[in-house]
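Left out: one protein chain. Kept in place: all the others.
Chain lettering (A and B) follows the sequence in which the chains are written, and residue indices restart at 1 in each chain.
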Amino acid sequence: MTAAAVEVQDLNKTFGGIRAVNGVTLTIAPGERHALIGPNGAGKTTLFHCITGTLRVTSGQVKLHGHDVTREPEYQRTKLGMGRTFQITNVFTDLTLSENMALAIMGTDRRKWVLSRPVSAFPEVRKQVASGLSAVGLGERADHKVMLLSYGERRQLELALALGTRPKVLFLDEPCAGLSPSERQRIFAMVRELPRDITLVMIEHDMDVALGLADRVTVMNRGQVMAEGTPEQVRADPNVRDVYFGHA
Amino acid sequence: MHSAILQAMNGISLAALLFLLASGFTLTFGLMRVVNMAHGAYYLLGGYIGYSITRQTGSFALGILGGGLAIIPLGFLIDRFLIRRTGENHLAQVLLTVGIAFVIGDLALKIWGGDNLKVPTPMFLRGATELPGGIIYPTYRLALILIGIAVGLSLWFLYRRTQIGAVVRAGVDDREIVSAMGINIDRLFVLVSALATFLAGMAGVVGGAFLTLYPGAEWEILIYALVVVIFGGLGSLEGAMLGALIVGLLDAYGRWLYPEFSYFVLFGPMAILMLFKPQGIFGRSG
Partner (left out) sequence: MQANQVRSVAALIGLAAALAAPLAAGPFWMALLTQILIFGLLALSVDMLLGHAGLFSVCHAAFFAVSAYTVAILQVRYGQPTVIAAPAGLLAGTLLAIVYGAAVRTRGVYFILTTIAMGYIIWGAVYRWASFTGGDNGITNVPAPAIGGVPLQSPVAYYYFVLAVVIACAMGYGVLVRSPFGLSLRGIKGSESRMQSLGYRTTAHLYAAFVLSGAMASLAGVLYVYYNKFVNPVTASFNISIEVALMAIVGGSGTILGPFIGAGVFLGMRNWVSSFFELHAAVIGLVFIVTILWAPTGIMGIVRRLSGQNDSAGSKSE
């Protein structure tokens, strides 16, 4: 039996007096497309941060492909195949797109420690930079500095960077936050086209999009898992309807 | 045993002085996120001004008051027209305020010259007092300890028990929330800043009466204040108190037991602290 791609066991995260994540248990199979939805403040991003290692859990367990990563720092989890995008775009604005991509490509590669040869002396890196950027439609702007990019283009870069580390599990935190409808289409097309050897876990506000893309959905509210199942099951669940459509 | 107690008192009296300087520095950072390396220069200038006032009027109290008050407008102008332009760029603030300190220091040198100046103290504070246990201790240093305690208690009371203190504490925690609550954050900044500069100037007069004032003193005292703040944590008033005590005692015992290595005695523990809790004892992570 293959290990689950992501396993979260009774995860709790408290800040001061506030329990942002309350006893969440979750299992995601390899290759699955899993959507995480819920109203603002439900704890979705905090849960992401705990799984990816940005935050330390207060209690509970996190496993990636069978490895217990609960105590591991973030960079270690990336080495084990975790990748993520940020809700608030987090790219290197003073560097060029190529340089951004090169950093992502080399993140899990020993060659990032080389100090005696220029980056341009690594043809494989150059190739991966080029293909990584064109995969998100930014190939032509490779030599431009990120600060010249529009917001939508930066979200594309955000996705490219996450993919650059060749992840096995990709966590997308509202990949389309703040984008125009056509830009959303574009990002979603890219996400849909990702190969099945990458597991996808996605926080998404747009219910229709999330339910259209996902194999399974988890609904969170007030730090807890409120409902879980296929998109149809979740759509039909009366509690979910309450939370989203009134009668708080 | 006798010497040990004497050194402890030396340490505590130095701690009192350091607290006056460090408290302003740490609150300025906690609330306004400003690192003001000119604090030492405020100390020196305030001290010199207080010295001149005391010599002219014969009143030590007037000197302390004058030295503190005189720096307030200078501090205000520096904050509003210079430091404000750096936003939260700490690097820029450090360089800018070091430059300001260079200018103030040089001007002070021009006006008061390079000799060691001692702020004259009133008769009743001179000489020594006999304490229980037969310990004879300089009266002035005892007074300094009392001043330190008085200021410490007042600040603590203001900070922890008053409305305005609560607002300041909230501001240290989260600035945006405080301005969102409709409180004029600008006015609060000016107030806290003025208090910090007053304390620095006042410390100069008080310190100048036993450490003397001379070119370079502004850096020597600043470095001690920085270590206090590193120990206690930036932004914490209690941290400034505890840090001042630690630094004062380490300095006193270091000088007494290992004069050639007294800097090590002071900075060694600091280095160890850096390894385990870089934000200081009461500091907050991140």
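As a convention for this text, contacts are C-beta pairs under 8 Å (C-beta built on N, C-alpha and C of every residue); 3 or more make two chains touch, one makes a residue touch a chain.
Nothing here was measured: the structure is a model prediction, and the numbers come from that model.
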For the chain that's not shown, point to the residue among A:21, A:102 or A:234 touching it. A:102
Full-complex touch with the removed chain, picking from A:19, A:67, A:126 or A:144, is A:144
Residue in contact with the excluded chain [from B:32, B:74 or B:101]: B:101
I need the residue numbers on chain B that touch the omitted chain, in ascending order. 29, 35, 82, 85-86, 90-92, 94-96, 98-103, 105-107, 109-110, 219, 223, 226-227, 229-230, 234, 259-264, 267, 270-271, 274-275, 278-279
Could you list which residues of chain A touch the chain missing from the display? 52, 54, 73-75, 78-79, 83-84, 86, 90-96, 98-99, 102-104, 106-108, 111-120, 122, 142-145, 148, 161, 164-165
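Just so we're on the same page, only the chains that are shown with their structure count from here on.
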Mind checking the centre-to-centre distance between chain A and chain B? Centres are C-alpha means, answer in whole Å. 48
